[in-house]
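Note that one protein chain is taken out, while the other chains of the complex remain in position.
Take a look at chain A:
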Amino acid sequence: MAQEPILTARGLVKRYGRVTALDHADFDLYPGEILAVIGDNGAGKSSMIKAISGAVTPDEGEIRLEGQPVHFRSPMDARAAGIETVYQNLALSPALSIADNMFLGREIRKQGLFGKLFRTLDRAAMEKMARSKLSELGLMTIQNINQAVETLSGGQRQGVAVARAAAFGSKVVIMDEPTAALGVKESRRVLELILDVRRRGLPIVLISHNMPHVFEVADRIHIHRLGKRLCVINPKEHTMSDAVAFMTGAKTPPGEAIAA
């Protein structure tokens, strides 16, 4: 591995009362890759992802983005640093339009007096950018950028959430169970979206329980078990049953996988 990782975590610890959700967990994400994170329920993978995306603050440990230590106190801090997250519930406002949702929390104001004094939003600019971002990801089956998100299908909503993350995530995109609620066709669209995002050079962290999807798109698979990273495997060298066996503790991973 010649490249330096873009995002690393070392020795993350997070306790909730007497429960230790993260027990000195490590994490590495390399530029341009899709890293899948899998693990049994309660293995602590979502706590780890929350620590990286700023939703929880770890009790111990260090997170480095491009070699620099970062301390996220809220998802906003992580976003400001260029880490975008697509949450499982998508975090979209159903009654607002597609354009409004894409720019929620980072609206563009008009130039000049109107923007400064009256804080007028630059609707035209936001709509134009939203439209171009959706077209980039081949999502222009959505006809009207001003239509409310609640009038979209599940796959289209997922598309809007992914487009938002891809548009604003300058360093890392994290996706939490992006295909969990979708049908076969819609899952296919979302997997293609994920590959599209990687093609544009953004590394992606993919959390999923869907082994076929994970093995199809991931470059490396991070297996989480009992609050820490058990091993990292190459999906080309291991089978799905291997992964499930490592994840559940039925099999001990090979030595070189632990080192990676």
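As a convention for this text, a contact is a pair of C-beta atoms (placed from the backbone, for glycine too) under 8 Å apart; a residue touches a chain by one contact, two chains touch by 3 or more; residues count from 1.
What we mean here is this: contacts and distances are computed from a predicted model.
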item	value
Which of "FecR family protein", "Anti-sigma factor antagonist", "Autoinducer 2 import system permease protein LsrD" or "Dihydroorotate dehydrogenase B (NAD(+)), catalytic subunit" matches, in UniProt, the chain that is not displayed	"Autoinducer 2 import system permease protein LsrD"
Candidates A:Ile98, A:Leu191 or A:Met247 - the one touching the absent chain	A:Leu191
Contact partner of the left-out chain, one of A:Val13, A:Ala125 or A:Leu152	A:Leu152
Residues of chain A (touch criterion as defined above) contacting the omitted chain	1, 3, 30, 32-33, 75-76, 79, 85, 87, 89-96, 100-101, 104-107, 109, 118-121, 123, 141, 143, 148, 150-153, 155, 184-185, 188, 191-192, 195, 198-199, 212, 216-217, 219-220, 234-236
